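Yeah, one chain of the complex is gone here, protein chain that is, but the others are all in their spots.
A, B and C are the chain letters, set down in written order, and residue numbers restart from 1 in every chain.
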């Protein structure tokens, strides 16, 4: 059984770092959020944030390498869902990842901003032994 | 990287042996099958078979215990999808599991029959070390 | 999954919407057996069934058999494509009275 701090696991998912796996990731996030009672707009924001976080792992952490492992664990803690995203890429300096000014119109650089807007919390945490990075996102179920 | 015999993994999913996790399982199977190019009827049959197989694990292998681990790996081998379902319950004698005569009308006893009808192949295989049972199902992508 | 019961001229119309699965079928079973137990004719509206599994089918079979024993009418109306596939797999598409419209169903059960 999982410790309370970690919440009750709904599902754990493993995929490789490929763009064509994101559909499956989105389907899982959507169904897990729905089954936890989230409304359609809340489900949608959770899907957006996790998709963008996975994209960043695919493009930046793994640099486009298609065979990196991505582990997403979705759990519930009281009235929140926790999205715990782990990769096995080289550890990144989280301080360099910051959303850009979105009032400036240019292509790219929106992912981090979307994640921050769509989740209540999104922080890098010490990864489990052997892993590279761990992004911890939470959002209240509404 | 996975060996050719095992196919190319699309996704691996872990859930506990609870009825309220089956929605997420179905969503993953449906999206994985769709992204592999399966038609709607083919997707539907894959969903039915995997759902019934998971139900059997929940009700029979784990006997209704809600905290058993279920691992589903979906992979692609040429023109087939492979659904590899592992549990950690006590090993079952696979020879006692057989579909009943469905022309006899009575409630229950349909799961195994559905699995056999919906998949091309469904066999128990030696489970990985530490696991209890492993049901190996394949179906051509149509 | 929603399971709504309404009355049409003494016939219980049980409308199922969503996924009837291992989690939700006990509610369907309870509702159907209540209606059948009250000796009411029952029509199950399956137009909104997006998914039904063997446990959902078992609930239908149990209600059907209980109805037969008590000479009560039991039928299915407007069976969705997804549900029909499963009834066919269970070889029940020839066992249940299946009506394509509610009107046909009501005529059959004499409601």
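Just so we're on the same page, contacts are C-beta pairs under 8 Å (C-beta built on N, C-alpha and C of every residue); 3 or more make two chains touch, one makes a residue touch a chain.
Owing to the predicted nature of the structure, the values given are computational and were not obtained by experimental measurement.
Participant: Counting contacts across the entire complex, name the shown chains the missing chain touches.
Facilitator: Contacts of the unshown chain, counting the full complex: A.
Participant: Determine which one of A:77, A:110 or A:141 touches the chain that has been left out.
Facilitator: From the options A:77, A:110 or A:141, the contact with the absent chain belongs to A:110.
Participant: Please output the residues of chain A touching the missing chain, sorted low to high.
Facilitator: Output for chain A: 19-20, 22-23, 26, 41, 44-45, 47-48, 51-52, 55, 58-59, 102-103, 105-108, 110-111, 113-114, 117-118.
As a working rule, only the chains that are shown with their structure count from here on.
Participant: Which chains, if any, touch chain A and chain C both?
Facilitator: The common neighbours are B.
Participant: List the centre-to-centre spacing of chain A and chain C in whole Å, with centres computed as mean CA coordinates.
Facilitator: Centre separation, chain A to chain C: 42 Å.
Participant: With chain centres defined as C-alpha means, what is the inter-centre distance between chain A and chain B in Å?
Facilitator: So the centre of chain A lies 27 Å away from the centre of chain B.
Participant: What are the residues of chain A that contact at least two other chains?
Facilitator: Residues: none.
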